[in-house]
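On to subunit A.
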Amino acid sequence: MSTLLLTVRESMRYRGRSGHYSWLAHRISGLAILLFLVMHVWDTANAHFYPALYAWSLELFKYPLFAVGEIGLMAAVLYHAFNGIRITLLDFKPEWWKHQEKSATISWGLFFIIFTPIGLYMFIELIARCNELAAHGNTCWTIPSLASYLR
Partner candidate 1 sequence: MSQIHTHQHDAIIVGAGGAGLMAALYASKKSNVAVVSKLYPTRSHTGAAQGGISAALGNVEEDNWEWHAFDTVKGSDYLADQDAVDVLCKEAIDAVIELEHMGLPFDRFPNGKISQRRFGGHTNNETKKPVQRACHAADRTGHMILQTLYQQCIKNKVNFFDEYHVVDLIRVGNAVAGVIAVDVATGDFHIFHGKAVMFATGGWGRCWEVTSNAHSLTGDGAAICFRRGVPMEDMEFFQFHPTGIFKLGILITEGVRGEGGILLNGKGERFMEKYAPTIKDLASRDVVSRAIFLELRDGNGINGQNYVHLDVTPKTVNKYFELAGESRRITREDIEQKLPDIADFTRTYLGIDPVEEPMPIQPTAHYAMGGIPTDVDARVLADAQGNIITGLYAAGEVACVSVHGANRLGTNSLVDLVVFGRRAGMHIAENVPHMELLPLPKDAAASVITEFERLRTSKGKHKPYQLRQRMQKTMTDNVGVFRTEESMNAALAELKQLREEYMGNITIDDKGRIFNTDLLEAWELGCLLELAEVTAYAARNRQESRGGHAREDYPNRDDENWLKHSFCQKDDDQFRLDYKPVTILRYQPKERVY
Partner candidate 2 sequence: MTTVIGTAKRKVTIRQVQIQANSERYAYLFMRMSGVALLVLAVGHMLIQHVLNSSGNLTLLFVADQWNSWGWRAYDMFLLAFAVAHGLNGLRNVLEDYIHNPNTTKWISRFLVAFGIITIIWAGIGIASFDSEAARAAQEALRQSLGQ
């Protein structure tokens, strides 16, 4: 099949079972992590090269807008990790493939069990941060000015 668009649309439309959705989620989470990773690596390098820039980005990450992304990232990493382990295990133990549906459910289950408290905690932190900002008279959506860091 030719077009990317068609493939993507049909991948969404296909009424596969757990494995299909695990694959979709694995792929999307992998790409999402990668996107973040590249940003993150380049800006971490700034810790050495341009400490001020780095400090700014750390500050930036504290802002709610980014904190939401951070929660998403956490979700992506956790799911991707569990499902990655599932795939790896099944790859080396073909005789376990009988349990594939169950294993997909288990990795989702593990993900929810572990992510829920963490996500919740991160969310509470986020709210707290929001309140703190509000106390300083800022809204949640303000972004620290880069200029002040570069000064």
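The candidates were selected such that all candidates are chains of the complex that A comes from, given by their letters.
Rule of thumb we're sticking to: a residue touches a chain if its C-beta (ideal position, glycine included) is under 8 Å from a C-beta of that chain, and two chains touch if they have at least 3 such contacts; residues count from 1.
Computed from a predicted model, the values in this text were never measured in an experiment.
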item: Candidate from this complex that touches subunit A, chosen among 1 or 2; value: 2
item: Candidate 2 contact footprint on subunit A (complex, rising order); value: 4, 7, 27, 30-31, 33-34, 37-38, 41-42, 44-49, 51-52, 54-55, 58, 61-62, 67, 70, 73-74, 77-78, 81, 84-85, 87-88, 91-92, 118, 121-122, 125, 128-129, 148-149, 151
